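Heads up: the structure comes next, in structure tokens.
The excerpt is restricted to a subset of chains, each kept in its original location.
For reference, chains read A, B and C in written order, and residue numbers begin at 1 within each chain.
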Amino acid sequence: MPGTSATKAVSSTDPPPVAEELLTESRKHPGRWAGAGAVLLVAVFLIDSFAGAQIDWGVVRHYLGAGFLIEGLGMTLMLTLVAMVLGIVLGVLIAVMRLSKNPITSGVAWFYVWVFRGTPVYLQLLMWFNLALIFPMVSIPGIYSARTVDVMTPFVAAALGLGINQGAYTSEVVRAGILSVDEGQVEAAYAIGMGRLRTMYRVVLPQAMRVIVPPIGNETIGMLKTTSLASAVGVTEILLEAQHAYYVNNRIMELLIVCAIWYLAAVSVLSVAQFYLERHFAKGSSRPLPPTPLQRLRAAAGRKPVLR
Amino acid sequence: GTGGAASGSSSKNGLPAAVAQSGTLRVGMSPDFPPMEYVDEKTKNVVGVDVELVNALAKQLGVKVQIIQQSFDQLLNSVQTGRVDLVMSGLSDTAERQKTVDFVDYFGSQGRFYTLQSKAAKYTQPSAACGRTLAVSKKTDYYQQAVDFDKKYCSGAGKAAIKMLPTDSGSAARLQLEQGRAELAIQGAENLTYFEKQDPGKYEPVLSPLKSTPFGIVTKKGDSKMSGAVLKAMNALVKNGTYKRILTKNGMKYAIITPALNGRKG
Amino acid sequence: MTTSTTTSTTASPLLRAEAVHKYFGDHHVLRGIDLDVARGEVLCLLGPSGSGKSTFLRCINHLETIHSGRIWLGDETIGYRQQGARLVERPEREIVRQRRTMGMVFQRFNLFPHRTALQNVIEGPVQVRRENPKTARERGVRLLERVGLGDKFDAYPRQLSGGQQQRVAIARALAMEPQLMLFDEPTSALDPELVGEVLTVMKDLADSGLTMIVVTHEIGFAREVADRVAFMDGGRILEIGSPADVLDAPRHPRTRTFLSRVL
């Protein structure tokens, strides 16, 4: 096949000379189907093993509808919500303090993270609940005064303990998020006359959310499970309810499996929420958004060109 | 709300003023210990032998009972901080624990070795336990007793040591027995009675009972008014037969003792 | 195209820099900048990479602190207040107020990626000047139309070409109604074909009488639009004068080598 010769102006009139007989095909993946088969086999085997195990699935079914476990789940969700809100508020505050140029501010923030991330949350819960060991009374002088044990109810202690502990972890996540925002954004905000604070919450934080949301999702799901520690101070969340039941009837695995099913349900709802939250904050970002399941369905239904 | 914590003026039953005034006795319990205290699945109330006893006690004192559920780890702190007036949750009186709280002993608990009925025949004398795996809840006094038992009959006597398998509850210990990870377990005699009701013929106590340890009602260290009133009322229950009736009814005759303040010595 | 090709003016200058020095650590980046910019004047700043052009612009806006010297905007010193013989940094409140009187356009646009073109433009007026969102919107629309983006209000920055993004950035700066506009190489991140769009907009601004300091490598633009051209190197202004003088008959040898390479 000899080269083409000298200058030529190609005609630009449609249609182009499409050589349809040379359509490409993307690579075949026979391994995929083998893989799918293997995975399916393993799954069937596992399901069969579980079904045949010394686990009484009738009991599982029975407790799945039990009102007291659902109430416990309600308490779990409530506590998760309160603790996460507190944790995020504190986390943002501490992260901003950590990044301050003022050595005292950043020192205080550093100390907070060190102490609360460094000690077991179980101890922190007990500390809050038993604050009366240290401060028997709480009072705002002249206005209000009460016995600490009356103020520090199980729920208050659990929410404070979990939330303040979470704040330490969240602050690290938020700090990484803030650092991920291009310095130029801050300068642009300053240049149109924004102060530090407004720059933070109008420009930096909304962009940091892209990096912040996924780990916070992780942490929320973690919190859902961590709330079970609150049973130490007498909050009757789902796991404690289950324990009360299995201390009596000894159906340990069955009741734990029921809890697992409820947790899985809650985690699934949270994951969906996270997915849409991530999409929301990805608005305007350079990486294209993954399609929502709905969009995927629609795409699968419609006709599309051949490409991969 | 509370008035002054001044425990000066005493009332007819000898209770501290704050309790007498409120007319309610707040009792801390960790309902993870059937049949002494556990949550009834239907009513969601805490029930059990301790509950029956404390109700009788309160009646004697002329006050109502409010049961406050807490985890085991939290119970003693709650006495300390005044969140509850006393704790009655199958807690063993030990000399070590007397350093921080006071006990009014009311129940002579016995630890028992037990195993699956099918294997019970093997255990005829203490040395039969040597070299076996023993599941025992770490939250109970039995853990220490098992260690002492091992010292006395096994590792201390030149035999194979008992392999300890600590668990976080009596029921978890039982699960290990069922799976065959453990060959023996220890549980209070009161629990074994309860298991027998649940799964008749499945388990069997073996060997002789461990040393009897009293359960005590926990009051704040040095609050002699409270412990005195409780001891007085317990003695009254013994005298009028209520105490014996409750324990006998539950098949725990073995546990009857004479109530005493900090009765365990050494 | 502009009103006068000779230099400055009757009244006091809008901007005056006096002996401005700046260090980064041990690195002496600005070595005594003296400069006057008259109201309505367009000054183009040329110079090799690393000569301190961006740093000087950022000092004007107090995005960088300075080590010594003063920068006057009208009758106020920027960023610092003289107290007796001392120059003390102003509190944030005052610095923010001073920045509002200047607009800045960056080389890399720095649009807010999570806001549409129009939202970028009205962010300052609504958030900082507390303008009514409705009137701010109307003004924002007019500004975007002025820079030729009448159909891109709702596009996010990443949906715009570089030239379009830079024009939004200009509209955003104009929305604060600045007395002085600072441009830091506004076209150097653009494709050659797109440069023209932005330069056209800037020329219109110059014609409308806005005071502008423009760091640029576009000699053609400087020749056509600037009232004066300054050449910087090594943290100093080596030469300043009319475009004809500096660009076509540079006195300083460093200016001559630089121009020979860029042209």
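Here, contacts are C-beta pairs under 8 Å (C-beta built on N, C-alpha and C of every residue); 3 or more make two chains touch, one makes a residue touch a chain.
Everything quoted here is computed from the prediction, not taken from an experiment.
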* Asked: What is the chain count formula for the full complex in this file, using the labels shown?
  -> A x2, B x1, C x2
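Everything below uses one rule, namely that only the chains that are shown with their structure count from here on.
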* Chains shared as neighbours by chain B and chain C? -> A
* What chain is the most remote from chain B, judged by the mean position of CA atoms in each chain? -> C
* Where the CA atoms of chain B average out and where those of chain C average out, how many Å apart are those spots? -> 81
* Taking each chain's centre as the mean position of its Cα atoms, how many Å separate chain A from chain B? -> 42
* Could you say which residues in chain B touch two or more other chains, in rising order? -> none
* State the interface residues of chain A toward chain C in the complex, per the touch definition above. => 182, 184-185, 187-196, 198, 202-203, 206-207, 281, 283-286
* Structure fact -> The residues of chain B that touch chain A in their complex are 1-2, 31-34, 38-41, 44, 68-71, 73-74, 77-78, 80-83, 169, 171-172, 174-175, 178, 198
* Structure fact -> Residue set of chain A touching chain B in the complex reads 54, 68, 126, 129-130, 132-133, 136, 147-150, 231-234, 236, 243-250, 252-253
